[in-house]
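Written below as structure tokens is the structure these notes are about.
Note that one protein chain is taken out, while the other chains of the complex remain in position.
Moving on, here comes chain A:
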Amino acid sequence: MHGRPRKASKPEDEAASAAKAVKLRSLQSQFMTYHHEKIYTKEAIELSTKLLEINPEAYTAWNYRKLAVEDSLSRIESDPNSVKSILDEELRVVENALKQNFKSYGAWHHRKWVLSKGHSSTGNELKLLDKFQKLDPRNFHAWNYRRFVVELTNRSEQDELQYTDDMINNNFSNYSAWHNRSVLLSSLLANRVDGFIPEKKIPDEYEIVHQAIFTDPDDQSGWFYHLWLLAQTVNVESPLLTSSWPSHGSSVILSGAGCLIGSPFNVITFCSETGSVPLILYFDQAVGGVSSLTVTIDSELKGNENLVWEPISNKSSQVSCVWVARLKYLISEPCESKEYKVKVRLGNSPGIISSRGFNFSTPYEFVFTAHVHDTAKDSQERIVSWTDGFELWNAQSKDLNSLATSDQLNAGIDLKWRQAAIDSEIECFRLLADSKIGKLTLARLLMASEAMMSDAVVKGVHYEEILQLYNDLMALDSSHHHYYKDEHSVAFLHKVTSSSESLSRYLFRYRGMNNLVCLRLNKLSLSRIASVEKLLFVQMLDLSHNELHSTEGLEAMQLLSCLNLSHNRIRNFSALDSLRHVKQLKVLDVSHNHIGKHSVDTTRYLCSSPLSNSDWSQDDVRRQNPGLVTKYWDAYFVLRDLNLKQLDIAGNEIAGDEFNSFVLQVVPKLVWLNGQKPGN
């Protein structure tokens, strides 16, 4: 089936082939008779041997042999010599079959089955493996079988590590050996086996993998191993808090549903009908166990002793980087505005654990001030405009505290060897700056270096170079243009959020609604969203005129009430699935995108729906329009979970009378569709 040249068959070949076919057909039928009649005579077993020699993929024959072996074993009286000879014969048949096709699943499994009968000779098995690995060092069946034998015989991980050393020294272009090495090494490091300390071992491994990468920069064998080493260098085991909202030392105004007239210009104002505000915790890795037992709230604001914390993730997951609780600030009677200090503490009691099993152990607390105001007047629903009513925001505001590097992240957790390793790697890879892997690795190393940098003066210095490297890569390796484009967007957003000064250029206040904080990132050729952990305070987001095809990442923006995605590359409503977590969202503009234009949905399984076996509560819309619900399934599931007041979908192929009226059924509380009040 693979690697056979295409050629017209000559009549003599066809005749020979036809004769073989007839012979094989007759062998198979005879075999089937023996198998169905459970005949395990010597002659019958011989026939199966012949069959498997010609066709090792005939799986029923391997099954038959197992039954024959069990039958034979039951007849002899556990005489070790007889047992050995029966099983040896099986091993011989497997070896012959493997010579025919060393990728035969059936053959390899039969060998494992024979060994499980207790008849094993490690020496023989390792010798056999050596033979096959010489024939093809990438044969994954052989490597799998090796792991099986190693486990059976308790060979040490260090010995196996040495084996990968030998294979790599023999030929560095052996991805299978690098893979095995990564498995063994990560186990030895995790178990803190003697001599396997990250700060010694990781730099050693960098040396070893350099030979693979530098000898032939186009050979991928060492690339992924190097990336893994980088992850080991950059990632700290114990989870840390990256950011929160509100952030430490900030002030926030909380009020009821009405619009607050004349709210102070430089403080974030939050209005809510329910009298509760999201409290957001953003960790550096996915964690579980965030609850009122592990996170304590100290405040005079009543009713917040047993907050319910929820992970922002899909329904079947109990872990997330982002956790949210609703802090209550109910206003029971008309009152003067009152100020409350709120202290949030975590890490004092155990329970917050990363998905890799490490505890959040460093106690941390942050304090903010909440000014609770009464509602001024009835609010009038006003249509939100994305063009008028904006004013630049004061860059000196303390509300941009979330941009300050969190104390947590630079707790000096053995940072020294990590920074030294990154610096050394940067120096090395500058020498490879002409090649694709050189540029890509250098860009990643510089990003890692930025992430570790705490000195505010020097911070941000690498971004120009990083952006240039990605531009070079887009030209050098055009097949992967969009990979580098996405990385470029990420680096760009990191740069924008690296200081209050740079971010403030994009920050505005929207006078049309409570001086909401608006981040305008339109017309920046962004193909991807990033740095959301630094943007948790954003209430209005303008991402129009970019190249986004998904809202992946926006789920953490719990304060977001208005989002503009017009003139992007959104192809399906399923791509907006992350917005289902943004309960504040009232205004959404997805006009002038590509919805309805493509037959392939790349976010079909990243959207919670019956396709991914998500439970489905039937409603009237489904009962009355089953055909439309199937036709527009993703619009149905996404929109019905949002509480939109204003939606723009014009300029998409899907828009039209049928779809528009379907939308109005799914979102009955919608006030404006495409800028008009429906029914007008």
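FYI, contacts are C-beta pairs under 8 Å (C-beta built on N, C-alpha and C of every residue); 3 or more make two chains touch, one makes a residue touch a chain; residues count from 1.
By our rule, contacts and distances are computed from a predicted model.
One chain of the complex is hidden; its UniProt record names it "Geranylgeranyl transferase type-2 subunit beta", one of "Geranylgeranyl transferase type-2 subunit beta", "3-hydroxyisobutyryl-CoA hydrolase", "Synaptic plasticity regulator PANTS" or "CDC45 cell division cycle 45 homolog (S. cerevisiae)". For the chain missing from the display, the contacting residue among A:30, A:158, A:251 or A:314 is A:314, taking the whole complex into account. Touching the missing chain, out of A:182, A:251, A:502 or A:660, is residue A:182.
Residue in contact with the omitted chain (choice from A:367, A:606 or A:650): A:606.
The residue from A:81, A:154, A:479 or A:676 that touches the chain not shown here is A:479. Of the residues in chain A, those that touch the hidden partner chain are 1-7, 17-18, 20-21, 24-25, 28, 32, 36, 55, 57-60, 62-63, 66, 105, 109, 113, 138, 140, 143-144, 147, 173, 175-176, 179-180, 182-183, 186, 219-221, 223-224, 227-228, 313-317, 478-483, 486, 549-550, 552, 575, 598-600, 602-606, 608-614, 616, 618, 626, 629-630, 633.
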